[in-house]
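What you see is the complex with one protein chain gone and the rest in place.
Chain IDs A, B and C follow the sequence of writing; residue 1 opens each chain.
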Amino acid sequence: MTHLPERLLAGYRSFMASRYSAESQRYRALARDGQKPETMVVACCDSRAAPETIFDAGPGELFVVRNVANLVPPYAPDGRHHGTSAALEFAVQSLKVKSIVIMGHGRCGGIGAALNPTAEPLSPGDFIGKWMGLVAPAAAALAGNSMTAAERQTALERISVRYQVENLRSFPCVKILEDKGRLSLHGAWFDIERGELWVMDPKTGDFERPLLD
Amino acid sequence: MTHLPERLLAGYRSFMASRYSAESQRYRALARDGQKPETMVVACCDSRAAPETIFDAGPGELFVVRNVANLVPPYAPDGRHHGTSAALEFAVQSLKVKSIVIMGHGRCGGIGAALNPTAEPLSPGDFIGKWMGLVAPAAAALAGNSMTAAERQTALERISVRYQVENLRSFPCVKILEDKGRLSLHGAWFDIERGELWVMDPKTGDFERPLLD
Amino acid sequence: MTHLPERLLAGYRSFMASRYSAESQRYRALARDGQKPETMVVACCDSRAAPETIFDAGPGELFVVRNVANLVPPYAPDGRHHGTSAALEFAVQSLKVKSIVIMGHGRCGGIGAALNPTAEPLSPGDFIGKWMGLVAPAAAALAGNSMTAAERQTALERISVRYQVENLRSFPCVKILEDKGRLSLHGAWFDIERGELWVMDPKTGDFERPLLD
Partner (left out) sequence: MTHLPERLLAGYRSFMASRYSAESQRYRALARDGQKPETMVVACCDSRAAPETIFDAGPGELFVVRNVANLVPPYAPDGRHHGTSAALEFAVQSLKVKSIVIMGHGRCGGIGAALNPTAEPLSPGDFIGKWMGLVAPAAAALAGNSMTAAERQTALERISVRYQVENLRSFPCVKILEDKGRLSLHGAWFDIERGELWVMDPKTGDFERPLLD
């Protein structure tokens, strides 16, 4: 008996029968020639917001980092294990991606935790508390105004995307390539309920829905 | 003009016309009721190995962390920003997932970097070098035998999956729930070329292809 | 009563009624004209991995040496009785075969013995211990890493095939003909469970399953 939840195994069977079957040549070429994605996406772990699904992306298209609340910790060359920084370095320096998209989304649990820190951490290690501490100042600055809880949540989700785009620029390799016009940085925000994609205007920072037709 | 690469926008249009259109009720329910994924997947950033694709998973099914080489740094409650630990804590304590899958894959660039550290780091921060330092001892133990480079790469990819499963157990909340039978830990390895999924036997640690018929 | 196990006698009756009956002309021609096999196979004694079965070979096709773990002791013109060397010399110099295949397989008892030498030899002569001593250095070089027992076994089975191909080249008659392009050397590995044949890439030494369609 295979040691894997049956649902996953059934999904894998379906993948083999349909997608892999139809794209086996592409998979073989990607194995032989290596990946050459043009886009890196920093997305949230949320099960409702997979970038490959939202962008209908095939194998080889998107290099994807996923962490809680799609954060990019600022540049810190201190000898520690920085997972997101390592992925960024690899995408930019080795794969030479042309674009990086910070992909936020509505109803984000991490952003919610930043806005409503619990008295009790989720576990003694309080990893979520410390991780979301990266946006704690922005969360605190939203307190005391007259926004509703939902408005405040959406506001911080979008503020955070702008912060993460700025954090990308704290990495010298990103800054240099962006200045040379060889790398573009983007922000986006996905509305789970309506399936809407909102794109950040790089000049104003505002989020707008693209006209699709 | 939308500030997003045209390929992404085209993909999003396709998502709206097909998947969202077909599953709008599901998206609305997921927005209203929140996510309740039963499975967390720790996968690699590699553009050729998206878990949603391989498991043919729909919205709401998989809570996904993706970092270079699908690593789980061991439990370290030290006050730093641990992205993967935060995601793990959130999935286990808040979402109460039932299974966690460490999902490795062939031709992994991170594992390749661990086996062949370059004299020059990719950037002055050497984030990949430090991140992959998590498997450096296992990489060193593979040197000096008569395996080919490709065999050594596959061996380390699988050894690393076993290590990450073990690292999951260094988190008290994971260990306790696993001991109670409420959380199961799994290892898997995906062959990009052939689309094959190899599943780790929890007793022996060996990887085997499930018989699909 | 015939002094032969009944199972063998029944099998022989079946051979006469079917195969010999259908191919009697071929057997008569092979008796009259002598054998002219184009391929020599060095295979293991294992009852689950007969080359004629795996290659669906008829009479006259394969010149087959079988010893424990399909080894080729290196060239040693010392006046002793070298069974495998004698077969090699006969195949190359007298029969002028065009190809030699070293045919390893999974779950090989000889390779297992090399990896796990017992305190007690199988018999006072310790013939297996001495014979498998031919791959003892390669077995030792695999110790101390984090591979599972099964992974280490497969690794040594394949390393050994590469070594035996190299040992073939220690015979001057083999080396000269290979250099002239008149003799080709091959490695293969058979998976008993799945019936899969993995073929060695002569450049990298890696084993790959041929795409059969």
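We take it that contacts are C-beta pairs under 8 Å (C-beta built on N, C-alpha and C of every residue); 3 or more make two chains touch, one makes a residue touch a chain.
On a predicted model such as this, the values are computed, not experimentally measured, just so you know.
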Please work out which displayed chains the absent chain touches and list them by label.
-> C
Which of C:88, C:115 or C:139 touches the missing chain? It is C:88
What residue numbers in chain C mark contact with the hidden partner chain?
-> 2-5, 7-9, 11-16, 18-20, 24, 27-28, 30-32, 34-35, 37-40, 45-50, 52-57, 59-68, 71, 73, 75, 77, 79-94, 98-99, 101, 106-107, 109-110, 122-128, 130-134, 171-173, 184, 186, 188, 191-195, 197, 199-202, 208, 210, 212
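Here, only the chains that are shown with their structure count from here on.
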Determine how many degrees of rotation, between 0 and 180 and to the nearest 5, align the Cα atoms of chain B with the equivalent atoms in chain C.
-> 180
Report the inter-chain centroid distance for chain A and chain B in whole angstrom, where each centroid is the mean of the CA atoms.
-> 15
Centre-of-Cα separation between chain C and chain B, whole angstrom = 40
Of all residues in chain B, which are in touch with two or more distinct other chains?
-> 194
